[in-house]
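Have a look at this one before I ask anything.
With one protein chain withheld, the remaining protein chains of the complex are depicted in position.
Labels A and B are assigned to the chains in the order they are written; within every chain, residues are numbered from 1.
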Amino acid sequence: MGIKMKLIPGFKLIISVLTLILVQYSYASEDQCFNCHRDLEDNPSKLFVEDVHYKVGLSCSSCHGGNSNSDDMELAMNKSAGFIGVPSLNKISEACSKCHSDAVFMKKYNKNILTGQFEKLKTSVHGKLSVNGRGMMLQCTTCHNAHGIKKVTDSRSPVYPTNVPATCNKCHGDASFMQSYNPSLSVDQLTKYRTSVHGILNAKGNTKTAECASCHGSHDIFSAKDVRSKVYKLNIPNTCSQCHSNKDYMKDFPIPTDQFEKYQKSVHGVAVFEKQDLSAPVCNDCHGNHAATPPGIESISKVCGSCHALNAELFSASPHKKAFDEKKYPECETCHGNHEILIAKDKLIGVEEGAICLKCHAEDKNQKGYRVAKIMRSQIDSLMSLDIVAKNLIFQAEQKGMDVEEIKFKLREIHQARLETRTIVHSFNEAKFKEVTNKGFKASEMAITEAKASIDEFYFRRYGLVVALALITFLIVIIFLYIRKIEKTKSV
Amino acid sequence: MDQIGSNKPEKKDRRDFLKFLLSLGLTGFGVATIYPVISFLKPPKQAEVEVNSVVAGKLDDIKTGESKIIRFGNKPVIIIHTEDDKFRALSATCTHLDCTVQYKKDEKIIWCACHNGKYDLYGKNISGPPPRPLDKFKVVIKNDELIVSKEA
Partner (left out) sequence: MKNQTKKFYDWVDSRVQLGDLVAFMSKKYVPVHSRSIWYYFGGVSLFFFIIQVVTGILLLFYYKGSSDLAYESIRFIMSKVQFGWLIRSMHSWSANLFILSVFIHMFSVYFEKSYRKPREMTWISGMFMFVLALAFGFSGYLLPWNELAYFATKVGTDIVGAVPVVGEPLKYFLRGGDDVTGATLSRFFGFHVALFPGIFTFLLMLHLLLVQRQGMSEPMHLKIIAKAEKKTMPFFPNFMLRDLLLWLIVLNVLAILAVFFPAELGLKADPLASAPAGIQPEWYFLFMFQTLKFLPAHVWFIEGEVLGILLFGLAGLLWLLVPVWDRKSSRGQQNRWINYIGIFSVLFIIILTIIGWVLK
């Protein structure tokens, strides 16, 4: 009993190895389809030798159907034996999905293999009907080839990282082809990509840098306007951070990995993640998408200026432009930072603690800027306090039950002037700055005068009441005396 | 005054004086009540309440290619007389941070000075930070007058 127990596992192993060899051999030799077609030296059979499916022992009939055991063409390629010939359109992908959508079956070959690619493809943008209207735009074979299918880790595979760009470009670089699907989509993505850091490394054979599928996905590609897309505006930071925030992954590259963390805290990140504001910039709005690269020192103001146009324009005309360029200071970034751009507070300007101007300007160094910064700050401060005074007075008047709707209208102008100071400050020009603040001073003066008048009106009502009460009370007293008088007369 | 001082026809005088005071009191009362009423009836500076529609002025007030900002309730509205001789009225409050927008004749856009937000003449946000288009108002021309009203 004991001996038998020991023997059996060893025996089983031998048997199974033998069977495997036998089966492999018999498939190779007994696959009559392949035998015949190899003799014909046709292309499919030539390619199939290198195919991953051939290597695991699948036969032609696995995809094309028919009876691979028979060498009689009539019998082997008979419809009654399930022969489907050359599948067309969706039949192609359906043939692949017979196995690739079957998780149980696929696990036999590789327990990590993914399934369900066909389902993903069907819902993706490529799963929509092609121009002929009879099948999906893409079939599995469009990217993976038909008879010479390699593993994705095989550098000969068209979907191997360094090959992906060329594969996608087959269609996406063909203007006349893309014209029939999306005429407004550009076809220069590959050209741009090759200028990017990603593209250059990829061309050098680096498989870790991003290629098309890294950002767009593989089977589940959606239009960038689709909220499910990995490159939908609000999803981009997460997509980029999958690699760029991964310290292990990025260890071969000499760049920091905290951009996402910083960005999340920035005014832009808050706008994107908390307010779902689609107009706020995500990674690609500054770095570019296909030609992703950090903006150069002198071009920062142009990049930021694509949204903050006025600030950039004012800056470019300001004396700082030349000074920054000479000293190689990155333009906007010097004061505002890059990924962690916080809301610009008034305290950034001026000569007190926390003011950025102090970095270069001091009472004894670059004095002119020091003086202007001081003036600008004091103007901003007084505008702010006037705003508060006006608001307080209006609040008081409102509390007293006065109608202040119209004065509140004036508050808009103060508000606007205060906002405009934030912009005009980038001119770093005292006269231009004062033009804006004067507008605010004038508006606040008017608002304060009117609010005061409204409060005066409140007291006028009280005094008016006193006068009216006095007059009426006087009459009351007289009537009272009169009544007493006539009644006295009567009783007398 | 003398009458009070004299003692002989005291009663009659006092009565007359009381009557005098009574008429004085009545007059005072009349003033105290009539004054507010008369003031109330005096037509106010702004002739009547105008909120759902506002008379923006005469047709000739805004020349072709010019614009004007009017008050609509407590909000500003910009009226533009376009080159093709049409009138458009849009809310003049920038949808970004509530600044008041203006018409830029050379670029044929509506422009916000605060952050360079741009809108086309239909109020659609076309560039810069504005997240939404400007609200539209209706312009009707009646007897050579421009009347701006809320879109139904």
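In this section, a contact is a pair of C-beta atoms (placed from the backbone, for glycine too) under 8 Å apart; a residue touches a chain by one contact, two chains touch by 3 or more.
A quick note: this is a predicted structure, and the numbers were derived from the prediction, not measured.
S.K.: Any idea which chains on screen the missing one touches?
M.R.: Listed by label, the shown chains it touches are A, B.
S.K.: Give the residue, chosen from A:V231, A:A271 or A:L475, that touches the chain omitted from the document.
M.R.: Hidden-chain contact among the options goes to A:L475.
S.K.: List every residue of chain A that touches the chain not included in the displayed model.
M.R.: Its contact residues with the unshown chain are 401, 403, 405-406, 461-462, 464-465, 468-469, 472-473, 475-476, 479-480, 482-483, 486-487.
S.K.: Can you list where chain B touches the absent chain?
M.R.: Here the touching residues of chain B are 29, 36-37, 39-42, 44-46, 48-49, 51-52, 73.
The rule we apply is simple: only the chains that are shown with their structure count from here on.
S.K.: Any idea how many Å lie between the Cα centroids of chain A and chain B?
M.R.: 46
S.K.: With touch defined as at the start, can you tell me which chain A residues reach chain B in the complex?
M.R.: Contacts found on chain A: 277-279, 307-310, 313, 405-406, 408-409, 412-413, 415-416, 419-420, 423, 467-468, 471-472, 474-475, 477-479, 481-482, 485.
S.K.: Show which residues of chain B lie in contact with chain A when the two form their complex.
M.R.: Listed in rising order, the residues of chain B that touch chain A are 14-15, 18, 21-22, 24-26, 28-29, 31-32, 71, 74, 76, 97-100, 113-116, 127-131.
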